[in-house]
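Of the protein chains in this complex, one is absent; all others appear in place.
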Amino acid sequence: MKGNNTIYKEENNVEVRDIISLNLPNAPEYVSIARLTLSGIASRMGFNIEDIEDLKVAVAEACTNAIKHGCGKDRNYSIEFLVLKDKLRIEIIDGGKGFDYKKVKEPDLTKPREGGLGLYIIKTLMDEVQIFNNQKNCGTRIIMSKNLGES
Amino acid sequence: MKGNNTIYKEENNVEVRDIISLNLPNAPEYVSIARLTLSGIASRMGFNIEDIEDLKVAVAEACTNAIKHGCGKDRNYSIEFLVLKDKLRIEIIDGGKGFDYKKVKEPDLTKPREGGLGLYIIKTLMDEVQIFNNQKNCGTRIIMSKNLGES
Amino acid sequence: MILNIKDQFDEEKGRWLIELEGEADVYTVNNFKERMHQLLDEKMADVEIDGTSLQYIDSIGLGALIGLRGRMADQEKVLIIKNIQPNVRKLLNITGLDKIFIIEQED
Partner (left out) sequence: MILNIKDQFDEEKGRWLIELEGEADVYTVNNFKERMHQLLDEKMADVEIDGTSLQYIDSIGLGALIGLRGRMADQEKVLIIKNIQPNVRKLLNITGLDKIFIIEQED
């Protein structure tokens, strides 16, 4: 197995209340649909406005990666929203070439570059992030969660 | 085959540009997510506000039917949004008991009842509607389209 | 995604004044029905619904209004709906309910 790069450890035993999944074309113009669907789910769960903004940015960054580095032009990628008792977990799954998370460097914030900020932003805004590489270089699954009622 | 009840005939040869699909829990609290996702897609396509309102109502009615008459409590149902050149086609698919569309009576508008308005509203608001019964009483697929730039 | 219901009994007109704010749909309808029946239990009277802030209604919400009107008609009371948004109006029109309810539009 090529990669299974846990950034933060997450408990395995969680009660999933509801699952919503959204499958989107590999095209930038639909990332805003992911943001919209997410904000509906998150506001229904009772997240506050600031948390909803964080969630929107993090999900959009993962979608952008799925599109940029992920799959071919005519394939879709998926987003699963898992509504848990006290957190929202979001999985973004693409069928692209995959990557080794350990080899990605943290951005040097004193020397800004045009790229390389996406994963860093996701890790900063979400409470837990895990990245999985499917076997045989086939696709990425990024799992991120945000807890309800903190901040 | 039990049913294949075409209300309006539809041409078979259409160029599908993009497909977005949304899979939702069988619960009333998520119907608003369907409306939200739909309104994002429809406004991106350039539908005007009145048409978007019509689409929201029609989709929500079909979702409500999927929940009320459709599947078991712990199953999901799906919505597929097909972005075509000059129309939006929406398919709502449940795994419920199905029904024979021909046996459903039009509501008598002079004698209002509490139920029985959903399909009538859908037909009135959309340009084309088809209802398919999957074989062996297993689920319903309702396909509805609205054309861009009329009204 | 929610429906707020404000109620007040207008002694002068002898009717319930109800303000609806939000969405009357499959999710919020049970709460609405319960509340309205409580009010009518408390005092059977005409009902005036102000729809200025009612953004959305679906067939289940319309069904609830039909049921309400049924109970009131038995007691010779009327259901008045005023100041509704164009999208709500359109649904009342296509379902013929605009001829069944009393619709008042201020402008």
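Should a chain be cited, it is by its letter among A, B and C, assigned in written order, with residues numbered from 1 in that chain.
Note that a residue touches a chain if its C-beta (ideal position, glycine included) is under 8 Å from a C-beta of that chain, and two chains touch if they have at least 3 such contacts.
These figures come from a predicted structure and were not determined experimentally.
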{"item": "Sole contact to the chain not displayed, among A:57, A:84, A:104 or A:148", "value": "A:57"}
{"item": "Sites on chain A contacted by the missing partner chain, in the whole complex", "value": "28-29, 31-32, 35, 50, 53-54, 56-57, 60-61, 64, 67, 107, 109-110, 112-115, 117-118, 120-121, 124-125"}
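Everything that follows uses one rule, which is that only the chains that are shown with their structure count from here on.
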{"item": "Interface hub residues of chain A, defined as touching at least two other chains", "value": "40, 44"}
{"item": "Multi-chain contact sites of chain C, meaning residues that touch two or more partners", "value": "1"}
